[in-house]
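Step one of this worksheet: look at the structure below.
With one protein chain held back, the other chains of the complex are shown just where they sit.
Lettered A and B in written order, each chain numbered from 1.
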Amino acid sequence: MLRLVVRRLLQLIPTLLGLSVLLFAWLNRLPGGPAAAILGEKATPADVAAIEEALGLDQPVWVQYLRFLQRLGRLDLGTSTMTGQPVWEEFTRAFPATVELGVSAMVIAVVVGVPLGYFAARRRGGWLDVTAVSGSLLGICIPVFFLAFILKALFAVQLGWFPSFGRQTTGIDATEITGFYVLDGLLTGEFDAAWDAVTHLVLPALALASIPLAIIVRMTRASVLEVLGEDYVRTAESKGLRKSTVRGRHVLRNALLPVVTAIGLLTGGLLSGAVLTESVFAFGGIGSFIKEAIDARDYPVLVGFIMFIALAYVVINLLVDLAYGLIDPRVRVH
Amino acid sequence: MSTKTDKIDRLAELTASTETATGGSLWVEAWRRLKQSKMAIIGAVVIGAFVILAVIGPWVAPYDPTAQLWRGEVFTNRNIFVGPRAENWFGLDHLARDEFSRLLVGARQTLLVGIVATLLGFTIGALVGGSAGAALTLGGKLGQRYDTVVMRVIDMMLALPSLLLAVTIAAVMGQSLTTVMVAVGVVQIPIFARLLRGAMLAQGGKDYVVAAQALGVRKRRVALGHVLPNSLSPVIVQATLSLATAIIEAAALSYLGLGNPDAAEPEWGVMLAQAQKYFDAAPMLAVYPALGIIITALGFTLLGEAMREALDPKLRS
Partner (left out) sequence: MPLLSVDELTITFAGRGQRDARAVDGVSFDVDQGQVVGLVGESGCGKSVTSLALMGLLPGRGVRLGGRAEFDGTDLLTLPAARMRDLRGTQLAMIFQDPLSSLNPVVPIGVQVTEILARHRGMRGEAARKEAAHLLDRVGIPDPTRRLKEYPHQLSGGMRQRALIAMAVACAPRLLIADEPTTALDVTIQAQILELLKELVDQEGTALLMITHDLGVVAGLCEQVNVLYAGKVVESAGRRALFDAPTHPYAHGLLGSIPRLDAPRGEALRPIRGSINDRIDWADGCAFAPRCDRYTMECLTGTPALTEPHTPGHQARCVNPVLPEGATSPQRTEATG
């Protein structure tokens, strides 16, 4: 197990190095070069000259690259031109919001998707199956931001069931501990604040869940169909086990293996989708921030956030791989 | 990262396992099954209609899609829009242009974005993945090393969420339609590369390849003459599905403000992105192009899925 972790971590190194080269190249290609990018547009020529000297821009490119790596190591990616705050701080501020949103969307996708896929497979060709399959095909074809707009217009603006923007009602008395508002509300016993955060989460999480939900439904269905035809399910039946044992231990446990892998893969799509969903609901997470950074051409933020997101994505997938090793004994051994 | 990788590899393996030594009969059989599939027929009809629209759109459009012909009637700042009426079937857009004409003409650009992006991803991805697969099949230290280096780069590209990779590219290139096409296309490269390489590796282990080698057929001939053609089917399926994703991702890039800044030629993604601003006052302006995108994407998805099923050996009767 430890070996697997170490090997996977070692495999990460070239990937991250390559990514850093790409981002370094990008930063250097920007108008005004990295100095302006780090200082922001309001930088005076004197400041630029000072930082260029400090950064050693007169030195060979590889030295510059090493310095860039050093700064990366210190999580120093300059300051946002929009807010004047260090990129790392902006990232840590926005991160909990996106995690909260992403986790909610994933929970919706799994909690709805797995049973739906399972029952669709059990009654293959029935109305539930047809609905689930066509619904999931439709789900991946609807642009996420459009779905977000529709949900917002319908349930927030028209019906007024949910708030239409933000993570929290402004002016609410809520204590912040972790930055995860729902969790904070529960921890401090401010249940009204927790509930308020939940209502803010519902619509964006639904919009964001659409694609992972569609994929999980289809995957679970295909996987269950495959497992139902396996010999070991027949063996389980031949032993006269209860239906619940056959379905739980023998069908679902095997059928969910590929779904677990898919969850890791879907986080990538989730982060993409978060950029779109958050900006529709002005959610104030990484996604909204990236959209604003694009509009404002805030390059330090873009470079930094993308680097951090790539890291987060890689780590999530590593965790999923490790989790997979725990539930599939065949992987554990190799 | 590697889970994504494994996933694509496994897909490649599965789909590649459809091939039998008698390659020809596979395609005949797949074609027969495709013709019977309702999904395939609906998908093909939708795609056909879309392509026809893209070709004839500019000729049948009642008005010039770029001309602001009813300038005195639309005031976005006062939320005054013009809905459907006799001379403008779908109403006017936010710049007082005929929405119907813009939708008709926009199909062409949308199709173009999808095709160019997919072609870009397909061509480069197939070249990269194919060469890596061939290098590995040919064997030798050099071949292995080449494969390792190339696939590392590919893995790196896969380590970024696709939209953010596209954003990175778009940010470097600046706003234009070309940017969108390139950005969306580049995102597809690693997928195609992995898929083709995976399929080739799966083919490489097949008995018929071993047999061909045992018979003394040259390695290069085996790789290019047998392995490559038999590995193409998952890639073709993916290309069909990619057309759908490309169109949707292009719309997303436009929404993020990285797309075509309202140039003369209308495009559904841009139209949708721009209409979002006026969503509360004139929701239909967003709904029309969105429906266009959804239906088209659905067409490509249905056809792609039907092709995948037709090529799946497990579903064969």
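We take it that a residue touches a chain if its C-beta (ideal position, glycine included) is under 8 Å from a C-beta of that chain, and two chains touch if they have at least 3 such contacts.
All figures in this text were calculated on a predicted structure; none of them were measured in a lab.
Asks: One chain isn't displayed here. Which of the visible ones does it touch?
Replies: A
Asks: With respect to the chain omitted from the figure, which of A:Pro45, A:Gly160 or A:Gly240 is a touching residue?
Replies: A:Gly240
Asks: Of the residues A:Asn254, A:Ser288 or A:Asn317, which one touches the chain left out of the display?
Replies: Checking the options A:Asn254, A:Ser288 or A:Asn317, the one contacting the hidden chain is A:Asn254.
Asks: Pick out the residues on chain A that sit against the missing chain.
Replies: With respect to the unshown chain, the touching residues of chain A are 230-232, 234-243, 245, 249-250, 253-254, 257, 327-330, 333.
The rule is simple: only the chains that are shown with their structure count from here on.
Asks: Going by the contact rule at the top, pick out the chain A residues touching chain B in the complex.
Replies: So the residues of chain A touching chain B come out as 8, 11-12, 14-15, 18-19, 22, 26, 29, 137-138, 140-146, 149, 153, 157, 226, 261-262, 264-265, 268-273, 275-276, 279-280, 290-291, 294-295, 299, 302, 306, 309-310, 313-314, 317-318, 320-321, 324.
Asks: Tell me, which parts of chain B touch chain A in their complex?
Replies: The touching residues are 1-4, 6-7, 152-153, 155-156, 159-164, 167-168, 171-172, 244, 248, 251-252, 255-258, 272, 276, 279-280, 283, 286, 290, 293-294, 297-298, 301-302, 305, 314.
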